[in-house]
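I have a structure here, written as C-alpha coordinates, and I will follow up with some questions on it.
Other chains of the complex are left out, but the ones given are in their true place.
Letters A and B mark the chains as written, and numbering starts fresh at 1 in each.
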(Lines give C-alpha, C1' and ligand atoms only; values in the text may rest on other atoms or scores of the structure.)
Protein backbone atom coordinates (compact mmCIF):
# COMPACT_ATOMS: atom_id res chain seq x y z
CA UNK A 1 0.00 0.00 0.00
CA UNK A 2 1.35 3.36 -1.05
CA UNK A 3 1.73 6.25 1.40
CA UNK A 4 0.53 9.66 0.28
CA UNK A 5 4.01 11.09 0.74
CA UNK A 6 5.40 8.58 -1.79
CA UNK A 7 2.92 9.17 -4.65
CA UNK A 8 4.31 10.88 -7.76
CA UNK A 9 2.91 11.95 -11.12
CA UNK A 10 1.39 9.16 -13.30
CA UNK A 11 1.45 6.59 -10.42
CA UNK A 12 -1.45 4.15 -10.47
CA UNK A 13 -2.10 2.85 -6.97
CA UNK A 14 -4.47 1.01 -4.63
CA UNK A 15 -4.75 1.68 -0.91
CA UNK A 16 -6.75 2.71 2.13
CA UNK A 17 -7.05 6.37 2.98
CA UNK A 18 -8.92 8.80 5.19
CA UNK A 19 -11.45 11.09 3.46
CA UNK A 20 -10.47 14.38 5.06
CA UNK A 21 -12.88 16.47 2.95
CA UNK A 22 -15.88 15.53 0.75
CA UNK A 23 -17.80 18.01 -1.41
CA UNK A 24 -20.32 17.57 -4.23
CA UNK A 25 -19.62 19.88 -7.18
CA UNK A 26 -20.69 20.35 -10.82
CA UNK A 27 -18.51 20.34 -13.94
CA UNK A 28 -18.55 23.15 -16.50
CA UNK A 29 -19.94 20.86 -19.17
CA UNK A 30 -23.42 21.24 -20.64
CA UNK A 31 -25.36 19.88 -18.97
CA UNK A 32 -23.08 20.06 -15.87
CA UNK A 33 -22.36 16.72 -14.20
CA UNK A 34 -21.92 16.06 -10.50
CA UNK A 35 -18.52 14.97 -9.22
CA UNK A 36 -17.00 14.48 -5.79
CA UNK A 37 -14.20 16.80 -4.78
CA UNK A 38 -12.24 14.91 -2.12
CA UNK A 39 -9.14 15.13 0.00
CA UNK A 40 -7.37 11.80 0.63
CA UNK A 41 -5.11 11.65 3.65
CA UNK A 42 -2.98 9.31 5.69
CA UNK A 43 -0.43 9.85 8.45
CA UNK A 44 2.17 11.02 5.93
CA UNK A 45 0.25 13.76 4.12
CA UNK A 46 -2.78 14.55 1.98
CA UNK A 47 -3.77 14.98 -1.71
CA UNK A 48 -6.81 16.42 -3.52
CA UNK A 49 -8.80 13.86 -5.50
CA UNK A 50 -11.72 13.86 -7.98
CA UNK A 51 -14.39 11.25 -8.50
CA UNK A 52 -15.80 12.27 -11.91
CA UNK A 53 -19.38 11.25 -12.82
CA UNK A 54 -20.49 10.65 -9.25
CA UNK A 55 -23.67 8.59 -9.05
CA UNK A 56 -26.50 9.50 -6.67
CA UNK A 57 -25.37 6.57 -4.52
CA UNK A 58 -21.80 7.89 -4.42
CA UNK A 59 -23.10 11.21 -3.17
CA UNK A 60 -24.71 9.47 -0.19
CA UNK A 61 -21.97 6.98 0.55
CA UNK A 62 -18.94 9.12 1.26
CA UNK A 63 -18.53 11.55 4.16
CA UNK A 64 -15.67 13.39 5.85
CA UNK A 65 -13.50 11.45 8.31
CA UNK A 66 -14.53 8.12 6.75
CA UNK A 67 -12.00 5.48 5.66
CA UNK A 68 -12.05 4.29 2.01
CA UNK A 69 -10.30 1.91 -0.31
CA UNK A 70 -9.21 3.70 -3.48
CA UNK A 71 -7.79 2.74 -6.86
CA UNK A 72 -6.45 5.92 -8.45
CA UNK A 73 -4.15 7.64 -10.91
CA UNK A 74 -1.91 10.57 -9.94
CA UNK A 75 -2.02 13.51 -12.35
CA UNK A 76 -0.73 17.07 -12.42
CA UNK A 77 -3.19 19.94 -12.32
CA UNK A 78 -1.88 23.52 -12.15
CA UNK A 79 1.53 22.28 -11.06
CA UNK A 80 0.16 20.31 -8.12
CA UNK A 81 -0.48 16.59 -7.77
CA UNK A 82 -4.13 15.45 -7.84
CA UNK A 83 -5.70 12.00 -7.82
CA UNK A 84 -8.16 10.85 -10.49
CA UNK A 85 -10.20 8.15 -8.76
CA UNK A 86 -10.78 4.99 -10.76
CA UNK A 87 -12.55 2.99 -8.06
CA UNK A 88 -13.58 3.80 -4.51
CA UNK A 89 -15.53 2.09 -1.73
CA UNK A 90 -15.88 2.55 2.04
CA UNK A 91 -13.56 0.45 4.18
CA UNK A 92 -15.22 -2.57 5.79
CA UNK A 93 -14.68 -4.09 9.20
CA UNK A 94 -12.94 -7.06 7.64
CA UNK A 95 -10.40 -4.74 5.99
CA UNK A 96 -8.85 -4.38 9.43
CA UNK A 97 -7.88 -0.72 9.07
CA UNK A 98 -8.54 1.77 11.82
CA UNK A 99 -8.93 5.52 11.82
CA UNK A 100 -6.05 6.28 14.16
CA UNK A 101 -3.60 4.70 11.73
CA UNK A 102 -4.45 7.38 9.19
CA UNK A 103 -3.96 10.55 11.13
CA UNK A 104 -0.75 12.35 11.93
CA UNK A 105 0.02 12.27 15.59
CA UNK A 106 2.77 13.13 18.02
CA UNK A 107 5.63 10.60 18.14
CA UNK A 108 4.84 9.84 21.79
CA UNK A 109 1.47 8.43 22.87
CA UNK A 110 -1.06 10.79 24.42
CA UNK A 111 -1.24 8.66 27.51
CA UNK A 112 2.45 8.98 28.17
CA UNK A 113 2.40 12.71 27.49
CA UNK A 114 -0.52 13.32 29.84
CA UNK A 115 1.19 11.15 32.45
CA UNK A 116 4.35 13.27 32.22
CA UNK A 117 2.36 16.48 32.52
CA UNK A 118 0.67 15.18 35.66
CA UNK A 119 4.01 14.16 37.14
CA UNK A 120 5.42 17.64 36.57
CA UNK A 121 2.26 19.18 38.04
CA UNK A 122 2.62 17.04 41.12
CA UNK A 123 6.16 18.32 41.47
CA UNK A 124 5.05 21.94 41.90
CA UNK A 125 5.86 22.75 45.53
CA UNK A 126 3.61 25.77 46.03
CA UNK A 127 0.20 24.32 46.86
CA UNK A 128 -1.85 27.24 45.57
CA UNK A 129 0.01 27.39 42.27
CA UNK A 130 -0.34 23.62 41.90
CA UNK A 131 -4.08 23.74 42.56
CA UNK A 132 -4.67 26.55 40.10
CA UNK A 133 -2.72 24.65 37.43
CA UNK A 134 -4.69 21.49 38.20
CA UNK A 135 -7.99 23.37 37.95
CA UNK A 136 -7.10 24.73 34.49
CA UNK A 137 -5.75 21.39 33.22
CA UNK A 138 -8.93 19.81 34.58
CA UNK A 139 -11.01 22.01 32.27
CA UNK A 140 -9.49 20.42 29.16
CA UNK A 141 -8.24 17.09 30.54
CA UNK A 142 -10.12 15.05 28.00
CA UNK A 143 -9.40 17.21 24.97
CA UNK A 144 -5.71 17.39 25.87
CA UNK A 145 -5.43 13.78 24.76
CA UNK A 146 -5.88 14.72 21.15
CA UNK A 147 -5.74 18.53 20.78
CA UNK A 148 -3.21 19.94 18.31
CA UNK A 149 -1.14 22.98 19.31
CA UNK A 150 -2.27 25.03 16.31
CA UNK A 151 -4.37 24.99 13.15
CA UNK A 152 -1.43 24.75 10.75
CA UNK A 153 1.56 26.54 12.20
CA UNK A 154 3.23 23.89 14.35
CA UNK A 155 2.35 20.65 16.16
CA UNK A 156 -0.84 20.62 14.06
CA UNK A 157 -1.76 17.01 14.75
CA UNK A 158 -3.24 14.51 17.22
CA UNK A 159 -1.72 15.11 20.65
CA UNK A 160 0.38 18.00 19.33
CA UNK A 161 -0.40 20.33 22.23
CA UNK A 162 0.55 17.82 24.95
CA UNK A 163 3.68 16.95 22.99
CA UNK A 164 4.65 20.63 22.76
CA UNK A 165 4.10 21.01 26.52
CA UNK A 166 6.25 17.99 27.38
CA UNK A 167 9.12 19.05 25.15
CA UNK A 168 9.01 22.54 26.65
CA UNK A 169 8.98 21.07 30.17
CA UNK A 170 12.16 19.11 29.37
CA UNK A 171 13.82 22.25 28.05
CA UNK A 172 12.61 24.20 31.08
CA UNK A 173 14.13 21.61 33.40
CA UNK A 174 17.45 21.85 31.56
CA UNK A 175 17.43 25.65 31.87
CA UNK A 176 16.59 25.59 35.59
CA UNK A 177 19.74 23.50 35.96
CA UNK A 178 21.82 25.92 33.90
CA UNK A 179 20.39 29.04 35.58
CA UNK A 180 19.35 28.44 39.21
CA UNK A 181 17.83 31.91 39.61
CA UNK A 182 14.80 30.68 37.67
CA UNK A 183 11.89 29.63 39.89
CA UNK A 184 11.00 26.10 38.81
CA UNK A 185 7.43 26.22 40.14
CA UNK A 186 6.63 29.33 38.12
CA UNK A 187 8.32 28.06 34.98
CA UNK A 188 6.55 24.68 35.13
CA UNK A 189 3.21 26.37 35.78
CA UNK A 190 3.82 28.85 32.98
CA UNK A 191 4.67 26.13 30.48
CA UNK A 192 1.59 24.08 31.36
CA UNK A 193 -0.77 27.07 31.39
CA UNK A 194 0.49 29.12 28.45
CA UNK A 195 -1.56 27.31 25.78
CA UNK A 196 -3.98 25.50 28.10
CA UNK A 197 -7.04 27.24 26.59
CA UNK A 198 -6.19 26.20 23.03
CA UNK A 199 -8.45 23.12 23.10
CA UNK A 200 -11.37 25.52 23.74
CA UNK A 201 -10.13 28.18 21.33
CA UNK A 202 -10.27 25.86 18.35
CA UNK A 203 -12.71 23.15 17.31
CA UNK A 204 -10.64 20.07 16.52
CA UNK A 205 -11.32 16.44 15.74
CA UNK A 206 -8.57 13.84 15.71
CA UNK A 207 -5.98 16.59 15.87
CA UNK A 208 -7.40 18.47 12.88
CA UNK A 209 -8.71 21.98 13.52
CA UNK A 210 -11.84 22.83 11.54
CA UNK A 211 -12.41 26.34 12.87
CA UNK A 212 -12.03 28.74 15.79
CA UNK A 213 -14.72 28.63 18.47
CA UNK A 214 -16.81 31.70 19.27
CA UNK A 215 -14.84 32.20 22.49
CA UNK A 216 -11.63 31.67 20.55
CA UNK A 217 -12.51 34.53 18.25
CA UNK A 218 -14.00 36.96 20.76
CA UNK A 219 -11.65 36.34 23.69
CA UNK A 220 -8.69 34.31 22.42
CA UNK A 221 -6.72 31.60 24.23
CA UNK A 222 -4.42 34.05 26.01
CA UNK A 223 -7.21 35.95 27.76
CA UNK A 224 -9.24 32.76 28.22
CA UNK A 225 -6.40 31.23 30.24
CA UNK A 226 -6.09 34.42 32.27
CA UNK A 227 -9.82 34.31 33.02
CA UNK A 228 -9.56 30.62 33.98
CA UNK A 229 -6.85 31.45 36.50
CA UNK A 230 -9.20 34.04 38.04
CA UNK A 231 -12.01 31.48 38.06
CA UNK A 232 -9.71 28.91 39.67
CA UNK A 233 -8.67 31.34 42.39
CA UNK A 234 -12.27 32.36 43.17
CA UNK A 235 -13.53 28.77 43.23
CA UNK A 236 -10.54 27.56 45.30
CA UNK A 237 -10.89 30.38 47.81
CA UNK A 238 -7.59 32.02 46.81
CA UNK A 239 -7.43 35.84 46.60
CA UNK A 240 -7.73 36.45 42.83
CA UNK A 241 -5.45 39.48 43.12
CA UNK A 242 -2.71 37.81 45.17
CA UNK A 243 0.78 38.34 43.69
CA UNK A 244 1.20 34.69 42.74
CA UNK A 245 -2.11 34.75 40.84
CA UNK A 246 -1.02 37.89 38.99
CA UNK A 247 2.30 36.18 38.34
CA UNK A 248 0.63 33.19 36.68
CA UNK A 249 -1.58 35.51 34.66
CA UNK A 250 1.48 37.52 33.67
CA UNK A 251 3.23 34.39 32.39
CA UNK A 252 0.26 33.51 30.24
CA UNK A 253 -0.53 37.04 29.04
CA UNK A 254 3.05 37.90 28.06
CA UNK A 255 4.09 34.67 26.38
CA UNK A 256 3.67 36.01 22.84
CA UNK A 257 6.14 38.74 23.82
CA UNK A 258 4.76 41.63 21.72
CA UNK A 259 1.42 43.32 21.30
CA UNK A 260 1.37 42.69 17.57
CA UNK A 261 1.82 38.99 18.32
CA UNK A 262 -1.16 39.01 20.68
CA UNK A 263 0.28 39.68 24.14
CA UNK A 264 -1.36 42.57 26.00
CA UNK A 265 1.68 42.88 28.32
CA UNK A 266 5.37 42.20 27.71
CA UNK A 267 7.45 39.76 29.80
CA UNK A 268 8.52 41.34 33.10
CA UNK A 269 9.55 38.30 35.14
CA UNK A 270 12.59 36.10 34.57
CA UNK A 271 10.32 33.09 34.08
CA UNK A 272 8.18 35.01 31.59
CA UNK A 273 11.23 35.77 29.46
CA UNK A 274 12.31 32.13 29.69
CA UNK A 275 8.80 30.92 28.82
CA UNK A 276 8.58 33.02 25.66
CA UNK A 277 11.96 31.94 24.31
CA UNK A 278 11.46 28.27 25.22
CA UNK A 279 8.13 28.39 23.39
CA UNK A 280 9.70 30.04 20.34
CA UNK A 281 12.63 27.60 20.21
CA UNK A 282 10.41 24.52 20.52
CA UNK A 283 7.77 25.72 18.05
CA UNK A 284 10.26 26.79 15.39
CA UNK A 285 12.32 23.59 15.61
CA UNK A 286 9.15 21.54 15.41
CA UNK A 287 8.14 23.39 12.23
CA UNK A 288 11.51 22.44 10.76
CA UNK A 289 11.21 18.83 11.95
CA UNK A 290 7.67 18.46 10.62
CA UNK A 291 8.58 19.97 7.25
CA UNK A 292 11.62 17.71 6.87
CA UNK A 293 9.54 14.72 7.94
CA UNK A 294 6.73 15.26 5.42
CA UNK A 295 9.05 16.09 2.51
CA UNK A 296 10.20 13.07 0.48
CA UNK A 297 13.83 12.15 1.19
CA UNK A 298 14.59 12.75 -2.48
CA UNK A 299 13.78 16.45 -2.20
CA UNK A 300 16.62 18.72 -1.09
CA UNK A 301 14.28 21.53 -0.07
CA UNK A 302 11.09 21.45 2.02
CA UNK A 303 8.17 23.64 0.91
CA UNK A 304 8.18 27.20 2.25
CA UNK A 305 7.28 27.43 5.94
CA UNK A 306 5.10 30.39 6.89
CA UNK A 307 6.29 30.55 10.49
CA UNK A 308 9.92 30.73 9.39
CA UNK A 309 9.81 33.98 7.43
CA UNK A 310 8.34 31.98 4.53
CA UNK A 311 11.62 30.25 3.91
CA UNK A 312 12.14 26.66 2.78
CA UNK A 313 14.65 24.47 4.63
CA UNK A 314 17.62 22.87 2.85
CA UNK A 315 19.01 19.49 3.88
CA UNK A 316 22.75 20.07 3.92
CA UNK A 317 24.64 16.84 4.41
CA UNK A 318 28.28 17.74 4.84
CA UNK B 1 -3.09 86.17 43.19
CA UNK B 2 -1.47 85.03 40.01
CA UNK B 3 -2.40 81.77 38.31
CA UNK B 4 0.43 79.53 37.11
CA UNK B 5 -0.85 79.75 33.56
CA UNK B 6 -0.45 83.54 33.61
CA UNK B 7 3.15 83.73 34.88
CA UNK B 8 5.73 84.97 32.38
CA UNK B 9 9.49 85.58 32.46
CA UNK B 10 10.72 88.13 35.04
CA UNK B 11 7.34 88.29 36.87
CA UNK B 12 7.61 88.78 40.62
CA UNK B 13 4.55 87.37 42.34
CA UNK B 14 2.92 86.27 45.60
CA UNK B 15 0.34 83.52 45.89
CA UNK B 16 -0.80 80.19 47.24
CA UNK B 17 0.17 77.01 45.42
CA UNK B 18 0.22 73.27 45.78
CA UNK B 19 3.64 71.60 46.22
CA UNK B 20 3.29 68.81 43.69
CA UNK B 21 6.86 67.57 44.12
CA UNK B 22 9.54 68.21 46.79
CA UNK B 23 13.10 66.95 46.62
CA UNK B 24 16.26 67.82 48.56
CA UNK B 25 19.28 68.25 46.28
CA UNK B 26 22.84 69.60 46.40
CA UNK B 27 24.39 72.36 44.30
CA UNK B 28 27.63 71.91 42.36
CA UNK B 29 29.40 74.49 44.51
CA UNK B 30 32.23 73.64 46.93
CA UNK B 31 31.13 72.71 49.45
CA UNK B 32 27.80 71.76 47.90
CA UNK B 33 24.75 73.38 49.48
CA UNK B 34 21.34 71.88 49.97
CA UNK B 35 18.41 73.30 48.04
CA UNK B 36 14.82 72.29 47.51
CA UNK B 37 13.76 71.26 44.03
CA UNK B 38 10.01 71.87 43.90
CA UNK B 39 7.07 71.79 41.55
CA UNK B 40 4.44 74.49 42.20
CA UNK B 41 0.97 73.79 40.87
CA UNK B 42 -2.55 75.14 40.79
CA UNK B 43 -5.61 74.23 38.79
CA UNK B 44 -4.24 75.99 35.68
CA UNK B 45 -0.85 74.32 35.40
CA UNK B 46 2.52 73.75 37.06
CA UNK B 47 6.08 75.17 37.16
CA UNK B 48 9.42 73.94 38.52
CA UNK B 49 10.81 76.03 41.38
CA UNK B 50 14.05 76.22 43.40
CA UNK B 51 14.53 77.22 47.02
CA UNK B 52 18.28 77.91 47.16
CA UNK B 53 20.12 77.66 50.51
CA UNK B 54 17.50 75.52 52.16
CA UNK B 55 17.84 75.50 55.96
CA UNK B 56 17.54 72.27 57.97
CA UNK B 57 14.11 73.53 59.06
CA UNK B 58 13.04 74.07 55.42
CA UNK B 59 13.98 70.49 54.69
CA UNK B 60 11.56 69.26 57.35
CA UNK B 61 8.77 71.73 56.71
CA UNK B 62 7.79 71.09 53.12
CA UNK B 63 6.30 67.91 51.71
CA UNK B 64 4.48 66.86 48.54
CA UNK B 65 0.77 67.68 48.26
CA UNK B 66 1.09 70.46 50.85
CA UNK B 67 -0.22 74.00 50.25
CA UNK B 68 2.23 76.91 50.55
CA UNK B 69 2.33 80.68 50.27
CA UNK B 70 5.15 81.74 47.94
CA UNK B 71 6.85 84.97 46.95
CA UNK B 72 8.86 84.25 43.84
CA UNK B 73 10.56 85.45 40.66
CA UNK B 74 10.03 83.81 37.28
CA UNK B 75 13.22 83.11 35.32
CA UNK B 76 14.19 81.23 32.21
CA UNK B 77 16.36 78.12 32.49
CA UNK B 78 17.15 76.11 29.36
CA UNK B 79 14.29 77.79 27.49
CA UNK B 80 11.71 76.85 30.10
CA UNK B 81 10.17 78.97 32.85
CA UNK B 82 11.33 78.27 36.43
CA UNK B 83 10.56 79.98 39.73
CA UNK B 84 13.28 81.29 42.03
CA UNK B 85 11.64 81.31 45.47
CA UNK B 86 12.19 84.44 47.57
CA UNK B 87 9.94 83.50 50.48
CA UNK B 88 7.90 80.44 51.27
CA UNK B 89 5.81 79.18 54.15
CA UNK B 90 3.14 76.50 54.63
CA UNK B 91 -0.46 77.70 54.27
CA UNK B 92 -2.29 78.15 57.56
CA UNK B 93 -5.87 77.42 58.45
CA UNK B 94 -6.62 81.13 58.58
CA UNK B 95 -5.42 81.56 55.00
CA UNK B 96 -8.68 79.94 54.00
CA UNK B 97 -7.32 78.03 51.03
CA UNK B 98 -8.21 74.43 50.42
CA UNK B 99 -6.47 71.66 48.54
CA UNK B 100 -9.22 70.96 46.08
CA UNK B 101 -9.02 74.52 44.75
CA UNK B 102 -5.50 73.81 43.58
CA UNK B 103 -5.89 70.69 41.58
CA UNK B 104 -7.11 70.33 38.03
CA UNK B 105 -10.39 68.55 37.92
CA UNK B 106 -13.14 67.66 35.51
CA UNK B 107 -15.56 70.55 34.74
CA UNK B 108 -18.43 68.58 36.27
CA UNK B 109 -18.42 67.49 39.92
CA UNK B 110 -17.56 63.89 40.72
CA UNK B 111 -20.87 63.46 42.51
CA UNK B 112 -22.84 64.38 39.44
CA UNK B 113 -20.69 62.19 37.21
CA UNK B 114 -21.04 59.16 39.46
CA UNK B 115 -24.77 59.82 39.67
CA UNK B 116 -25.05 59.84 35.90
CA UNK B 117 -23.06 56.62 35.62
CA UNK B 118 -25.40 54.94 38.13
CA UNK B 119 -28.44 56.17 36.22
CA UNK B 120 -27.12 54.71 32.98
CA UNK B 121 -26.27 51.45 34.75
CA UNK B 122 -29.78 51.24 36.11
CA UNK B 123 -31.05 51.65 32.57
CA UNK B 124 -29.39 48.44 31.36
CA UNK B 125 -32.28 46.07 30.67
CA UNK B 126 -30.43 42.75 30.75
CA UNK B 127 -30.22 41.81 34.42
CA UNK B 128 -27.09 39.74 34.19
CA UNK B 129 -25.20 42.36 32.24
CA UNK B 130 -26.33 45.02 34.68
CA UNK B 131 -25.21 42.98 37.68
CA UNK B 132 -21.79 42.27 36.20
CA UNK B 133 -21.31 45.97 35.46
CA UNK B 134 -22.41 46.85 38.98
CA UNK B 135 -19.99 44.31 40.48
CA UNK B 136 -17.04 45.81 38.56
CA UNK B 137 -18.02 49.41 39.30
CA UNK B 138 -18.41 48.38 42.93
CA UNK B 139 -14.74 47.36 43.02
CA UNK B 140 -13.60 50.93 42.38
CA UNK B 141 -16.65 52.91 43.48
CA UNK B 142 -14.68 55.05 45.90
CA UNK B 143 -11.67 55.65 43.68
CA UNK B 144 -13.90 56.54 40.74
CA UNK B 145 -14.69 59.80 42.53
CA UNK B 146 -11.21 61.11 41.89
CA UNK B 147 -9.34 58.76 39.49
CA UNK B 148 -7.89 60.31 36.33
CA UNK B 149 -8.27 58.51 32.99
CA UNK B 150 -4.53 58.40 32.34
CA UNK B 151 -1.13 59.44 33.67
CA UNK B 152 -0.59 62.26 31.17
CA UNK B 153 -2.28 61.40 27.90
CA UNK B 154 -5.81 62.66 28.38
CA UNK B 155 -8.27 63.44 31.21
CA UNK B 156 -5.23 63.37 33.55
CA UNK B 157 -6.93 65.05 36.47
CA UNK B 158 -9.30 64.69 39.42
CA UNK B 159 -12.42 62.88 38.26
CA UNK B 160 -11.06 62.56 34.72
CA UNK B 161 -12.04 58.92 34.32
CA UNK B 162 -15.67 59.42 35.36
CA UNK B 163 -15.85 62.50 33.13
CA UNK B 164 -14.51 60.51 30.15
CA UNK B 165 -17.11 57.79 30.83
CA UNK B 166 -20.00 60.26 31.00
CA UNK B 167 -19.03 62.06 27.81
CA UNK B 168 -18.70 58.72 26.02
CA UNK B 169 -22.10 57.64 27.34
CA UNK B 170 -23.66 60.80 25.86
CA UNK B 171 -21.99 60.11 22.52
CA UNK B 172 -23.07 56.47 22.72
CA UNK B 173 -26.67 57.51 23.30
CA UNK B 174 -26.54 59.83 20.28
CA UNK B 175 -25.16 57.03 18.07
CA UNK B 176 -27.77 54.52 19.23
CA UNK B 177 -30.31 57.07 17.99
CA UNK B 178 -28.54 57.49 14.65
CA UNK B 179 -27.95 53.76 14.16
CA UNK B 180 -30.66 51.58 15.77
CA UNK B 181 -28.84 48.32 14.99
CA UNK B 182 -26.51 49.05 17.92
CA UNK B 183 -27.47 47.21 21.14
CA UNK B 184 -27.74 49.91 23.80
CA UNK B 185 -27.20 47.54 26.73
CA UNK B 186 -23.93 46.26 25.31
CA UNK B 187 -22.68 49.71 24.33
CA UNK B 188 -23.48 51.19 27.75
CA UNK B 189 -21.83 48.25 29.51
CA UNK B 190 -18.81 48.45 27.23
CA UNK B 191 -18.34 52.17 27.85
CA UNK B 192 -18.59 51.76 31.62
CA UNK B 193 -16.32 48.70 31.75
CA UNK B 194 -13.66 49.57 29.17
CA UNK B 195 -11.40 51.52 31.56
CA UNK B 196 -12.97 50.36 34.84
CA UNK B 197 -9.71 48.79 36.08
CA UNK B 198 -7.67 51.97 35.59
CA UNK B 199 -8.06 53.09 39.23
CA UNK B 200 -6.29 49.85 40.22
CA UNK B 201 -3.80 49.94 37.37
CA UNK B 202 -2.33 53.26 38.50
CA UNK B 203 -1.62 54.70 41.92
CA UNK B 204 -3.19 58.15 41.99
CA UNK B 205 -3.84 60.82 44.57
CA UNK B 206 -6.10 63.78 43.89
CA UNK B 207 -6.17 62.87 40.22
CA UNK B 208 -2.39 62.77 39.89
CA UNK B 209 -0.82 59.42 38.96
CA UNK B 210 2.46 58.71 40.72
CA UNK B 211 3.15 55.28 39.28
CA UNK B 212 1.70 52.06 37.89
CA UNK B 213 0.68 49.40 40.41
CA UNK B 214 2.25 45.93 40.37
CA UNK B 215 -0.95 44.52 38.89
CA UNK B 216 -1.02 47.39 36.41
CA UNK B 217 2.41 46.41 35.13
CA UNK B 218 2.07 42.61 35.18
CA UNK B 219 -1.55 42.30 34.03
CA UNK B 220 -2.67 45.70 32.71
CA UNK B 221 -6.11 47.33 32.96
CA UNK B 222 -7.50 45.55 29.90
CA UNK B 223 -6.88 42.04 31.21
CA UNK B 224 -7.71 43.09 34.77
CA UNK B 225 -11.18 44.14 33.66
CA UNK B 226 -11.60 40.89 31.75
CA UNK B 227 -10.63 38.95 34.89
CA UNK B 228 -13.07 41.03 36.98
CA UNK B 229 -15.89 40.11 34.62
CA UNK B 230 -15.02 36.43 35.15
CA UNK B 231 -14.90 36.99 38.92
CA UNK B 232 -18.27 38.78 38.79
CA UNK B 233 -19.86 35.93 36.86
CA UNK B 234 -18.50 33.25 39.20
CA UNK B 235 -19.53 35.15 42.33
CA UNK B 236 -22.96 36.03 40.91
CA UNK B 237 -23.62 32.47 39.81
CA UNK B 238 -23.58 33.30 36.10
CA UNK B 239 -21.86 30.88 33.70
CA UNK B 240 -18.46 32.57 33.11
CA UNK B 241 -18.40 31.27 29.54
CA UNK B 242 -21.93 32.35 28.58
CA UNK B 243 -22.04 34.32 25.31
CA UNK B 244 -22.99 37.58 27.02
CA UNK B 245 -20.02 37.26 29.41
CA UNK B 246 -17.69 36.67 26.46
CA UNK B 247 -19.34 39.63 24.75
CA UNK B 248 -18.55 41.95 27.65
CA UNK B 249 -15.00 40.64 27.80
CA UNK B 250 -14.69 41.11 24.05
CA UNK B 251 -15.76 44.76 24.35
CA UNK B 252 -13.11 45.40 26.99
CA UNK B 253 -10.34 43.35 25.39
CA UNK B 254 -10.73 44.84 21.91
CA UNK B 255 -11.22 48.49 22.78
CA UNK B 256 -7.63 49.49 21.91
CA UNK B 257 -8.33 48.06 18.43
CA UNK B 258 -4.85 46.75 17.58
CA UNK B 259 -2.35 44.43 19.20
CA UNK B 260 0.36 47.06 19.15
CA UNK B 261 -1.97 49.35 21.07
CA UNK B 262 -2.56 46.68 23.73
CA UNK B 263 -5.65 44.77 22.59
CA UNK B 264 -5.21 41.00 22.42
CA UNK B 265 -8.24 40.69 20.10
CA UNK B 266 -9.64 43.07 17.48
CA UNK B 267 -13.24 44.39 17.49
CA UNK B 268 -15.67 41.79 16.11
CA UNK B 269 -19.00 43.09 17.32
CA UNK B 270 -20.80 46.22 16.12
CA UNK B 271 -20.71 47.64 19.65
CA UNK B 272 -16.97 46.89 19.93
CA UNK B 273 -16.29 48.91 16.78
CA UNK B 274 -18.46 51.72 18.10
CA UNK B 275 -16.76 51.60 21.51
CA UNK B 276 -13.28 51.94 20.06
CA UNK B 277 -14.13 54.89 17.84
CA UNK B 278 -16.18 56.67 20.52
CA UNK B 279 -13.23 56.26 22.89
CA UNK B 280 -10.78 57.60 20.29
CA UNK B 281 -12.97 60.59 19.39
CA UNK B 282 -13.56 61.59 23.00
CA UNK B 283 -9.95 61.13 24.11
CA UNK B 284 -8.46 63.01 21.17
CA UNK B 285 -10.87 65.93 21.43
CA UNK B 286 -10.22 66.14 25.16
CA UNK B 287 -6.46 66.32 24.49
CA UNK B 288 -7.15 69.26 22.19
CA UNK B 289 -9.49 70.91 24.68
CA UNK B 290 -7.06 70.47 27.59
CA UNK B 291 -4.14 71.80 25.56
CA UNK B 292 -6.09 74.86 24.42
CA UNK B 293 -7.33 75.40 27.97
CA UNK B 294 -3.88 75.36 29.60
CA UNK B 295 -2.21 77.46 26.91
CA UNK B 296 -2.36 81.24 27.52
CA UNK B 297 -4.89 82.97 25.25
CA UNK B 298 -2.03 85.06 23.84
CA UNK B 299 -0.35 82.00 22.35
CA UNK B 300 -1.47 80.97 18.87
CA UNK B 301 -0.08 77.45 19.20
CA UNK B 302 -0.40 74.94 22.04
CA UNK B 303 2.65 72.85 22.97
CA UNK B 304 3.10 69.62 21.02
CA UNK B 305 0.63 66.90 22.03
CA UNK B 306 2.09 63.39 22.14
CA UNK B 307 -1.23 61.66 21.55
CA UNK B 308 -1.86 63.71 18.40
CA UNK B 309 1.13 62.57 16.34
CA UNK B 310 3.24 65.04 18.35
CA UNK B 311 1.57 67.98 16.66
CA UNK B 312 0.73 71.35 18.23
CA UNK B 313 -2.74 72.82 17.73
CA UNK B 314 -3.29 76.20 16.09
CA UNK B 315 -6.14 78.50 17.09
CA UNK B 316 -7.54 79.64 13.78
CA UNK B 317 -10.12 82.38 14.22
CA UNK B 318 -11.65 83.04 10.85
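The definition used in the following text is that a contact is a pair of C-beta atoms (placed from the backbone, for glycine too) under 8 Å apart; a residue touches a chain by one contact, two chains touch by 3 or more.
Everything quoted here is computed from the prediction, not taken from an experiment.
Participant: Since every chain shares one sequence and 2 appear in place, tell me the total number of copies in the complex.
Facilitator: Shown in place are 2; the entire complex has 6 copies.
Definition applied: only the chains that are shown with their structure count from here on.
Participant: Using CA atom averages as chain centres, what separation in Å is found between chain A and chain B?
Facilitator: One centre to the other, that is 45 Å.
Participant: Which residues of chain A touch chain B in their complex?
Facilitator: Answer in residue numbers: 214-215, 217-220, 222-223, 226-231, 234-235, 240-241, 243, 246-247, 249-250, 253, 258-265, 268-269.
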